[in-house]
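Beneath this line is the structure, given in structure tokens, with notes to follow.
Note that one protein chain is taken out, while the other chains of the complex remain in position.
Which chain is which? They are A, B and C, in the order written, and residues in each are numbered from 1.
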Amino acid sequence: MVTASDKQEYFAKELHRMPFAQHLGFQVKEMRQDKVVLEMLIVAEQHTNLLGVVHGGVLMSLADTAMGLACANLGSLPTTIDMNINFIKSIKAVGAIRAVATVLHHGQSTMVAEAEMYSEIGELAAKARGTFFVVGKIEDRD
Amino acid sequence: MVTASDKQEYFAKELHRMPFAQHLGFQVKEMRQDKVVLEMLIVAEQHTNLLGVVHGGVLMSLADTAMGLACANLGSLPTTIDMNINFIKSIKAVGAIRAVATVLHHGQSTMVAEAEMYSEIGELAAKARGTFFVVGKIEDRD
Amino acid sequence: MVTASDKQEYFAKELHRMPFAQHLGFQVKEMRQDKVVLEMLIVAEQHTNLLGVVHGGVLMSLADTAMGLACANLGSLPTTIDMNINFIKSIKAVGAIRAVATVLHHGQSTMVAEAEMYSEIGELAAKARGTFFVVGKIEDRD
Partner (left out) sequence: MVTASDKQEYFAKELHRMPFAQHLGFQVKEMRQDKVVLEMLIVAEQHTNLLGVVHGGVLMSLADTAMGLACANLGSLPTTIDMNINFIKSIKAVGAIRAVATVLHHGQSTMVAEAEMYSEIGELAAKARGTFFVVGKIEDRD
């Protein structure tokens, strides 16, 4: 039987095999049927822009990956068709940022997911939505 | 007098002071009144996803930075309000990718820019549009 | 004193003065601090596309108006800077469609709102997010 904890471990391993996720230091914090939480530790010397806050590209990379995992968590292997994001509050270069992703629509060919991005102190920093194409099924793992 | 070549040098230096741009290796290739071209060299061990192609986050980071520079090149210091992107063709992990950004609208409070992303062999890989808030003016440099 | 019911009445009147909202038949169903609900009755002979389902433009028009009202309900007069929408499920040309809008961010210069669109039978048909520029304040009405 595949338990929730097996699943989280499985996807944590997958994330370790994804070079860009490793390069930025993404970590799986939680994987449930309806929610995936990713985190990354901000390193000021690597992840900021000229204003000294977290670069939007970091947030978009984390959001995209979290939404993709949320799709994968429902059994479909996704590839991102398109994505949008609103930057709501800039994030200081301290502590961790967190993406909480949920799936809005699980179709046969396409999926829609959302992600909310939070700063270390729990402020909503950005909100993203993405459309994903289903390129395959993720087989049961046992 | 500020020449086009001075300007490109100035922004190249600015980019060097942006940690995330350095982390990913962005380089200014061209800066003209109506167009900014950024490039980065793809490193397979750092910039790819599970499928071995360039991670969407890399493309979004490059697009955001190129559009921001295109705004700055017109004299306004921008911060990204929101951004969207369509991923059209996946990019293999070889050679350089290139973002060509242009400004669609230069308002007093907000700006709108676009970026097209090209693979090493010149295929259109993605198209982005962003909205920027003008947080200040970039003073004449002399 | 301005009560919630006064407010709903005020905005219902405002909507009656908006020609396009009248043309499509938008109605205010609910206005609370954190939520605005608009409805419209689908007329098959007016609001559908070639496939006989509700035209995406109808959903976008309702979403934009609902989000704008949600901003106005918090005291700021908004103008739409940009908007995005995912169409999740097509809507048959029967009964009413409903937009539920909430504000994600209430800044001094810009606001961000979301809207979920539901079919007559309560299915999520579309989800939109918009960015709004604050062009003024809505004075207390008494």
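Operating definition for what follows: a residue touches a chain if its C-beta (ideal position, glycine included) is under 8 Å from a C-beta of that chain, and two chains touch if they have at least 3 such contacts.
Everything quoted here is computed from the prediction, not taken from an experiment.
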item	value
Chain not shown, touching residues in subunit B	84, 86, 88-89, 104-105, 112, 114, 124, 127, 129, 131
Touch residues of subunit A, complete complex, unshown partner	81-82, 84, 109-110, 112, 131, 133
Contacts of subunit C with the absent chain, listed as residue ranges	14, 17-21, 23-24, 44-51, 55-58, 60-62, 64-65, 79-87, 90
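Keep in mind that, in the parts below, only the chains that are shown with their structure count from here on.
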item	value
Averaged-CA centre spacing for the pair subunit B and subunit A, given as whole angstrom	23
Two or more partner chains touched - positions in subunit C	84, 112, 131
